[in-house]
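For this depiction, one protein chain was excluded, whereas all remaining protein chains were kept in their positions.
Should a chain be cited, it is by its letter among A and B, assigned in written order, with residues numbered from 1 in that chain.
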Amino acid sequence: MTTTESVITGNKTTVRTYKDYGRPLWRRLLISREAAVIGALILVLIVSNSTVRNFGTPITFYYLLLDVLPILLIALPMTLIIITGEIDLSVASTMGLSSVVLGILHQGGLPIEQAALVALVVGAVAGAINGFLITVVGLPSLAVTIGTLALYRGLAVGILGTTAVTDFTKSWKDFVKSKIGDSSIPTVILIFIVLAIIFIVLLHFTPFGRGVFALGLNDEAAKFSGINVERTKFILFVLSGLISALAGIYYTLRFGTARGDNATGLELSVIAAVLLGGVSIFGGRGALPGVIAGVLLIGTLGSALRLASITSDVINIITGTLLVLSVVSTSFLAWLHKKRTKPGGKKTGSPAAKS
Amino acid sequence: MTTTTQPSTSTGSRLLQGLGSFARARETAILLALVIVIAIATIKNPNFVFSNDGFRNLLLTPSIIMLMAVGQAVVIITRNVDLSVGSTLGLTAYLTGRLFIDVPGIPIIVVFIAGIALGAFLGLINGALIAFAKVPALVITLGTLYAYRGINVLWTGSDRINASDMPKPFLALGTQTILYIPILTIIAVIVLIVAGWYLRNIRGGRELYAIGSDPAAANLYGLKVTQRVLVAFVVCGALAGLAGVLYTARYGTVNSQAGAGYELDAVGAAVIGGVAIFGGSGTVWGAAIGAYLLLTINRALPILGVQDFWQRAVVGILIIGAIVLDRVLAVRTARKLVEARDK
Partner (left out) sequence: MFQKFSRTSGVARAGAFAALAVSVALVATGCSAGTSDPEASGGAGGDANLAITFVPKNLGNAYFDTSDAGGKEAIEEFGGTYDEQAPAEGTPDGQVSFINTLTQQQVGGIALSANDPTALCDAVNEARDAGVKVVTFDSDTSADCRDLYINQATSEGIAKVQVDLIAEQIGDAGQVAILSATANATNQNAWIELMKADLEANHPNIELVDTVYGDDDDQTSFDKTEALLQTYPDLKGIISPTTVGIAAAARYLQTSDFKGKVQLTGLGTPNQMRDYVTDGTVTAFALWNPADLGYLAAYATKALIEGTITGAEGDKFDAGKLGEYTVDADGTVLLGDPYTFNKDNIGDFDF
């Protein structure tokens, strides 16, 4: 008794849009959702530079990249998960759990390297639990990840209470905040760049990635064309847990605090950025460059507003509204298009569409 | 067509049948669990139940979450979810305080209506976006969760409502009891009875179940899906608004973080109470008992020597356990039906 539509949406009439390969390459590349996000990012950068004091300084970009790195990291596997039509709400709680594990083990005497390794394993196990419940037991990912969101966060807070471990090796804290040479680009961005390249290759240039897209469009058809649906989804959730743990380790070392409450609410920023970057919530469509631009867009907006002394609640309002609008706009534009291509209405699309 | 044995219509066996289904119902199981938890806590510390304070707190503290769980159940039955109820509670709680401060002498009933109206309006925004734009409820309510909370913090600033700002009769509502039952609990139970009756006996309520079971079929059958979903979200928001007013009466002090995290308890209570997350089944009674079970476990943990830091982990385990149980039962029922069909 499997459902063919993604359980998040709950309805069977999903509306998606696809690249129109009848159009020339330059049109395909430039006039797309991803290009729109990248354009918006550039625009926001220019506007902030001119209107907000102190924005254009190197130290601002340094802090911006440091702030936005966890979201950048987690957005990579989250994109793949949303493309398959599932969702993972427990990423921020996995961050908190790995942060606590790191803190407790280090406080107990383990050197940071080993403690971090254990934290990564914990994250992978957390992701595996999600994957097991979703693929083997067959539960909807929304419900499972709401449950594990509470469970992992609860474990993190339970283990540490409300104290925080704040004693970490100075050399590691300094490394996390170090810069490349004389510029003000943080060294840890290199880690992200490596992972981003891996994920982009994985998603867009390997059969596994094609499988992910096929899954998102119709998982029954994907199963019949030979893609191992269960294994693919399981791998994605394990990756999500692993990367969340990595982000949690980074967060702990950057702020110097391991707390059960660390990174509460981060899943909103990740999902907002992924959806903003052009990934369809119904699955089957999306691209990583757009997502990276989406994350940077939200990060830049946040940084500019904070510098302009606008409080963090306004930033939350804007992030929440952007999330809502980006999902609604896809629906709205598809509805508009449907109205325009009704019989008797103006027809758009390439000649290849007419048969 | 295979012949099915007709059930004998004598009242005796009908009664037995009714008792049988009652015993097997999910609601009964968690009611039993609730009684067991209370019993264990009381054995450890008789004051848990047998003292004025203890009995009052037993009934009072979960009533606020109970209201939210009832509203959440209505939404989940239609195969949606509303994650923004915690922020709605925060906004209406602050509104309540502000009304009492800025409009001295305002009648308490007006404040109640204002809170419910604000909650209903916030729910309407959610419902309109979800029903008309046909976007997943998860994403929309995740966005409005943060947007509403941000508006709350913006409005509140660094301000806070203090208990001394509110009229004494309103605060008394928070602690007074009639025949040992707190007034807030009575309000919540009345709402529960109305909701339960509506969902079971009124056409609009039963249609919610149909929409949750199979939206496409409901659409083809001619049910007004958009309208019903909209109403479901408005009801959920209105109940969260009422919960906000009650929150202010109970705690007296409201800051910008009021209600943060409550949505998780509300969804958890509904899921534990037997409301299937895929929609189409479950009752508000189950959600209410689930709310009581959840919060009583939380309050019993310190008595049993468990640090209350573990509360959220308990919620998580209960949610996962509940949905696994639902799934196992669903698979088993499906298998039985297939076997019966193939016989």
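Points worth noting:
As a working rule, a contact is a pair of C-beta atoms (placed from the backbone, for glycine too) under 8 Å apart; a residue touches a chain by one contact, two chains touch by 3 or more.
Just so we're clear, the structure is a prediction, and the values are computed from it rather than from any experiment.
The chain omitted from view is touched by exactly one of A:Arg27, A:Lys179 or A:Arg231, namely A:Arg27. Residue-level contact of chain B with the missing chain is found at 45, 47-48, 51-54, 57, 61, 153, 156-160, 162-164, 174-175, 216, 251-253, 255-258, 299, 302-303, 308. With the whole complex as reference, residues 4-5, 12-18, 20, 23, 27-28, 31-33, 35-37, 39-40, 43-44, 47-48, 51-54, 57, 59-60, 63, 67, 161-164, 166-167, 173, 177, 218, 255-257, 259, 261-262, 297, 301, 304-314, 318, 321-322, 325-326, 329-330, 333-334, 336-338, 341, 348-349, 353 of chain A touch the missing chain.
We adopt the following convention: only the chains that are shown with their structure count from here on.
Chain B has its Cα centroid 31 Å from the Cα centroid of chain A. Listed in rising order, the residues of chain B touching chain A in the complex are 79-81, 129, 133-140, 142-154, 215-216, 256, 264, 267-268, 271, 277-279, 307, 309-317, 319-320, 323-324, 327, 330-331, 334.
By the touch rule above, chain A contacts chain B in their complex via residues 1, 7-13, 15, 87, 133, 137-140, 142-144, 146-155, 157-158, 160-162, 260, 265, 268, 271-272, 275, 281-282, 311-324, 327-328, 331-332.
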